[in-house]
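With one protein chain held back, the other chains of the complex are shown just where they sit.
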Amino acid sequence: MSDLPDYGQAFARWRAEAPAWDAYTHHAFVEGLRTGRLPRANFLHYLRQDYLFLIQFARAWALAAAKAETLAEIQAAAATVQALAQYEMPLHVQVCARAGIDTAALEATEEAPANLAYTRYVLEAGYSGDFLDLMAALAPCVLGYGEIGARLKGSGGPYCDWINAYADEGYQRLCRDVGALIDTALITRLGSDWASLPRARQLSRRFATATRLEVGFWQMGLDGA
Amino acid sequence: MSDLPDYGQAFARWRAEAPAWDAYTHHAFVEGLRTGRLPRANFLHYLRQDYLFLIQFARAWALAAAKAETLAEIQAAAATVQALAQYEMPLHVQVCARAGIDTAALEATEEAPANLAYTRYVLEAGYSGDFLDLMAALAPCVLGYGEIGARLKGSGGPYCDWINAYADEGYQRLCRDVGALIDTALITRLGSDWASLPRARQLSRRFATATRLEVGFWQMGLDGA
Amino acid sequence: MSDLPDYGQAFARWRAEAPAWDAYTHHAFVEGLRTGRLPRANFLHYLRQDYLFLIQFARAWALAAAKAETLAEIQAAAATVQALAQYEMPLHVQVCARAGIDTAALEATEEAPANLAYTRYVLEAGYSGDFLDLMAALAPCVLGYGEIGARLKGSGGPYCDWINAYADEGYQRLCRDVGALIDTALITRLGSDWASLPRARQLSRRFATATRLEVGFWQMGLDGA
Partner (left out) sequence: MSDLPDYGQAFARWRAEAPAWDAYTHHAFVEGLRTGRLPRANFLHYLRQDYLFLIQFARAWALAAAKAETLAEIQAAAATVQALAQYEMPLHVQVCARAGIDTAALEATEEAPANLAYTRYVLEAGYSGDFLDLMAALAPCVLGYGEIGARLKGSGGPYCDWINAYADEGYQRLCRDVGALIDTALITRLGSDWASLPRARQLSRRFATATRLEVGFWQMGLDGA
């Protein structure tokens, strides 16, 4: 897997330790995006849920800014909130609009259990733990989508807009920045040998659990319609 | 339904407004407890998850004490933490022990997605909202189990210990106390006409969402083993 | 006081109910800024503490975004975090730099008790309460500085840069926007008759306590050096 994008040390470690990582990044839903065989209805079902997901995700990144300990961390987290609101969310709104789903319909969508599970797990990790717990819970989504985007780049087909949004250099740079933010935050707090601490296992479990919930999110997209 | 137990005004209203209330309190899993036809393996699967659930639930009640605004609220919430640790959790430990599942095995259990969804939803409601949001998210579990216990009282059968724990007057009194705590908290903050405020719809939605997640919890018990 | 700026209904009410409002907005420190007789050492002492204050304040606005319930609230709060980081904080850095205090010195400053009291009161109000509690605790600073800026406009003197920063139409517009955000948030949650609810007294007390702590902050500037 030498062609995996490099988003830093912590991510490389956590990814290797998360049993469900491949089930997440190679889920049948993802394969359907790649081959173009994913039914449109499933994609739209996913997209509506993902719109609600992003609202919670923006809240989680805002919480990261609240829990930050340096001005640089505050600025990085706040910039991500802005990126979500200005980059990812409008993409969803546009694609849905073209499919006849307007913003009111988007916002009236009921959150699916798999959506509640994931978003609330992340937010609660942040509230109950500290900045690092939140980063470990946020990482599978941000960086996993980056990895999927990089792998699916150039696939073409009906979902090429979605693929390009995450394959795009702008998003890839965001992933590298988030990876660097996490690595720096770990070293600043726990020292360069952080991976040997019991704390590292806690954080790895956070990442692994969030990864499991990502699998559930794709599955929800595949099952629903 | 004139034989429903009376746990106060807010509960009566929220229950009536939660579309999934009957799906929760009359779930096939509950019927299996009543008739005794629920396979033992499903019950033990449920019980292991419920043990992990109660740890998170104790944390949520502790959070309620942290978010309380009066000494009486702090004391009521803290007493519930103690009741959970001394009343419900030992029951689970004993039943599991008799089935050959020791405490180490209990604590090594991986939280199922339906468990994560429910517990994190409750905790996050508490962290992001205030004391009332937390109460509305906690109520379906505490009071729903009371309602189920009252209905199944005297059913006998292999699950009579479980049924009696919630049919028991001690647990019923806890339900009335929690109901009164919620009613008082609402009136103290929002006035006696609280049900007419937009805030009431938010709280009702919290209750309804938590109720939906209770359905998922029973279903997890029925599906898994 | 017909020449007071109009930052909305909630602010007008809370200001009228806060016993220390005039002690805050007409504090001897403020008068010293207006007349120019405030010793430079006190101003710099204040500015260093205020720089640390703004870091906590940015965290508090980020928390507001995390606790928001609509996308519009998330965006408004996130925009304020950006405004603080890009508008107010650089002003402090520049003024301090001209006085020979570099960023490292700024960040090495120990938070004074009056600073800890105010910032942690605001953050804790936000964590323990909900979005409205946080707004009520944040309002005295944002809007009080706007009111002071509007009153001191055109005073000239050695502190005219500071005065202009808050008298400036950009800052005045921010104040009107924040006032509108608060009014809308109140009506959305508590209805148009919110001021008659017990909840209104809680929020008014939050505002009044934060105002008391603002007085302590000016006094810290006057006492220290």
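Think of it as A, B and C in the order they're written, each chain with its own count starting at 1.
Everything that follows uses one rule, which is that a residue touches a chain if its C-beta (ideal position, glycine included) is under 8 Å from a C-beta of that chain, and two chains touch if they have at least 3 such contacts.
Keep in mind that this is a model prediction, so the values were computed, not measured.
Asker: Would you mind listing the shown chains in contact with the chain that isn't displayed?
Answerer: A, B, C
Asker: Looking at B:A28, B:A85, B:A180 or B:A195, which makes contact with the chain not pictured?
Answerer: B:A85
Asker: Of the residues listed, B:A10, B:V30, B:A68 or B:C96, which one is in contact with the missing chain?
Answerer: Spelled out, the listed residue whose C-beta touches the missing chain is B:A68.
Asker: Return the single residue from C:A23, C:L71, C:A99 or C:A117 that touches the missing chain.
Answerer: C:A117
Asker: In the full complex, which of A:E17, A:D130 or A:D168 touches the chain missing from this view?
Answerer: Once the missing chain is taken into account, the touching residue is A:D130.
Asker: Residues of chain B in contact with the chain that isn't shown?
Answerer: Touching the chain left out of view, chain B contributes residues 55, 58-60, 62-68, 71, 74-75, 77-78, 81-82, 85, 89, 107, 123.
Asker: Can you list, in ascending order, the chain C residues touching the missing chain?
Answerer: With respect to the unshown chain, the touching residues of chain C are 59, 111, 113-114, 116-117, 120-121, 123-124, 127-128, 209, 212-213, 216.
Asker: In the complete complex, the non-displayed chain touches which residues of chain A?
Answerer: Answer for chain A: residues 66-67, 69, 127-130, 133, 188-191, 196-199, 202 touch the chain left out.
Just so it is clear, only the chains that are shown with their structure count from here on.
Asker: Can you tell me which chain is nearest the middle of the complex, judged by mean CA position?
Answerer: If one averages C-alpha positions chain by chain, the most central is A.
Asker: Between chain A and chain C, what is the gap in Å from one C-alpha centre to the other?
Answerer: 35
Asker: Going by the contact rule already set, what residues in chain A reach two or more other chains?
Answerer: Residues 59, 123 of chain A each touch two or more of the other chains.
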